[in-house]
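All protein chains but one are shown at their positions in the complex.
Labels run A, B, C, D and E following the written order; every chain starts at residue 1.
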Amino acid sequence: MVYVTRRSTFSASHRLYNPAFSDQQNEALFDKCANPRGHGHNYVLEVTVGGEPREETGYVIDLKKLKEIIKCEVLDKVDHKHLNHDVEFMRGIIPTAENIAKVLWNILESKITEGRLYSVRLHETENNIVEYRGAS
Amino acid sequence: MVYVTRRSTFSASHRLYNPAFSDQQNEALFDKCANPRGHGHNYVLEVTVGGEPREETGYVIDLKKLKEIIKCEVLDKVDHKHLNHDVEFMRGIIPTAENIAKVLWNILESKITEGRLYSVRLHETENNIVEYRGAS
Amino acid sequence: MVYVTRRSTFSASHRLYNPAFSDQQNEALFDKCANPRGHGHNYVLEVTVGGEPREETGYVIDLKKLKEIIKCEVLDKVDHKHLNHDVEFMRGIIPTAENIAKVLWNILESKITEGRLYSVRLHETENNIVEYRGAS
Amino acid sequence: MVYVTRRSTFSASHRLYNPAFSDQQNEALFDKCANPRGHGHNYVLEVTVGGEPREETGYVIDLKKLKEIIKCEVLDKVDHKHLNHDVEFMRGIIPTAENIAKVLWNILESKITEGRLYSVRLHETENNIVEYRGAS
Amino acid sequence: MVYVTRRSTFSASHRLYNPAFSDQQNEALFDKCANPRGHGHNYVLEVTVGGEPREETGYVIDLKKLKEIIKCEVLDKVDHKHLNHDVEFMRGIIPTAENIAKVLWNILESKITEGRLYSVRLHETENNIVEYRGAS
Partner (left out) sequence: MVYVTRRSTFSASHRLYNPAFSDQQNEALFDKCANPRGHGHNYVLEVTVGGEPREETGYVIDLKKLKEIIKCEVLDKVDHKHLNHDVEFMRGIIPTAENIAKVLWNILESKITEGRLYSVRLHETENNIVEYRGAS
């Protein structure tokens, strides 16, 4: 198995807020991340696909193809957007980095037909990073 | 002259929009940066102060002091905020990186009493950076 | 399982020296790292916790809480210190990056009550990095 | 087990081209990576060795020794070279990052006598990264 | 004056060689950079434009526009190319970072019609960087 990673970035805003709770409870849970108007990040997304390099190409998956999948399925839908309001696939989900990584995994897994999705890693800031490797 | 730089970061959202123009004009001017709900960035702020190191300390300005000034005057007011709505000193100003840098210069200049403010540098993304060195 | 990582930094000095050996042997083993007065690094510490995001928060562990644990248990005790002399929990341990990572694991493991400690990664320089994932 | 990583860099050129195919097919498969004159990268190589730190040194493997192995076995042979033409151990192999990582694994594995080679990670660009952890 | 910088990257190969000299002299002058088959880099290009932000947009120059100029005039012509053989505007020029920066300045200067080109900065590796600010 060789693991192939494509790194990309997108800029989005979000607000951490659970509608089941009061504003006060949300503030207690999420602190400044619950600010009503939201705030934003330059997210760094690392998508890793594992597989055997093919004899004819030496590729697990052509990174230009992986780049295109990530662009169509993810970046075009989240870049310069508000994750709580503008993104269909985030509806009803608290947009923590953990939850975003899981959603992106579910979206990408079936689209990757050479090799298999191994990891979705998401940097929310330079100090806060999450990774999801699927339900095992 | 020695130049001393303090780097810090904040996460905020913004929308590029000029109220003097129609929505269509704003979209033509600002493209996806005009999305109504806004988007966000992990801004990297580099504040540079120039001066002579003092004999007794070897400091132009104590970086702990500079850090504190930047925290009180800037970070506490913009971090996890929406720059168009939540920040007093950005009111009525289109929050491009250029304009933010100029505003931050004006705020910081008078607060720095050891050495003199030399530059405010703001990274909006890893590829887009602005710098302001004051009106000369 | 989602893996959540908090990155932080500290500046410390150390000397690689085994008191069971002569100075000459230490120099042979550790070369310039055995210099009597020590030298130092900007260590980068990455602590990773694994777990299921909670329904109500979307968090494996609140990163503000993880940050606080790392600050109290580690950073406050090692930052701007000499690891051979000033740090209780390093007493009698050769402060290689390997050994520091293992010690930090042992300190942090019991303090993390949401999710489970998965990895302690320590960058001694930009080119030298160690990781410990516990005794399995 | 502690995992010890040494990061190094080399600058080389390569061309992705499979001699079993026509030029047209190569262009279809490899696009601009098939340009006849080749192009190049600043490769970043991360070699990870796993093992138990020794009692007397606190080292899994002395990183100066690992650095020397990587220099002699890899860097001296690929740095400032054309991977398709100048490098003995790449002869007949399409120099994708995947294939380079596998070849470097095979070269390094037997040379590392303290601990065991765990991973060879190769960054071709800041956005394209591969990792090989051996045939299991 | 505000300074606006756009960072981009390209991968190319080159060879340092002065045809006025013998092979031996070239090797003496350029060492391993004179290897006949060439080698390559991931160049990082930072283009800085200075000017006053416009009242209506808050932009010195729309960075999407600057990005487009850099793409058309530079990246499309050098990315995945051999600088000695494939690039019209490098013909007859020894492709040191210094010379590339000067050539790119001359190409870009007239294309930038909002603000004025202030600096072309080129990173050949993470340790070797050149900057050109025009003939004054």
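Operating definition for what follows: contacts are C-beta pairs under 8 Å (C-beta built on N, C-alpha and C of every residue); 3 or more make two chains touch, one makes a residue touch a chain.
Worth saying up front: this structure is predicted, and the values here are computed from it rather than measured.
Peer 1: So which of the visible chains would the left-out chain be touching?
Peer 2: Looking at the entire complex, the absent chain's contacts are B, C, E.
Peer 1: Where does chain C touch the missing chain, residue by residue?
Peer 2: 9, 11-14, 32-33, 35, 37-42, 79-82, 85-86, 125-126
Peer 1: Just checking the interface: what residues of chain B touch the absent partner chain?
Peer 2: That gives, for chain B, the contact residues 1-8, 46, 53, 56-60, 63-64.
Peer 1: Please output the residues of chain E touching the missing chain, sorted low to high.
Peer 2: Touching the missing chain: residues 16, 18, 20-21, 29-31, 93-99, 101-102, 126-133, 136.
Here, only the chains that are shown with their structure count from here on.
Peer 1: Taking each chain's centre as the mean of its Cα atoms, which chain lies farthest from chain A?
Peer 2: E
Peer 1: From the C-alpha centres, identify the chain that is farthest from chain C.
Peer 2: E
Peer 1: With residue numbers as the basis of comparison, which of the pairs D-E, A-B or A-C duplicates the interface of C-D in over half of its contact pairs?
Peer 2: When the residue numbers line up for over half the pairs, the pair is A-C.
Peer 1: Chain A to chain E: how many Å between their CA centres?
Peer 2: It comes to 34 Å between the two C-alpha centres.
Peer 1: Please work out the Cα centroid separation of chain C and chain E, and write it as a whole number of Å.
Peer 2: One centre to the other, that is 41 Å.
Peer 1: Which chain A residues sit where two or more other chains touch them?
Peer 2: 126
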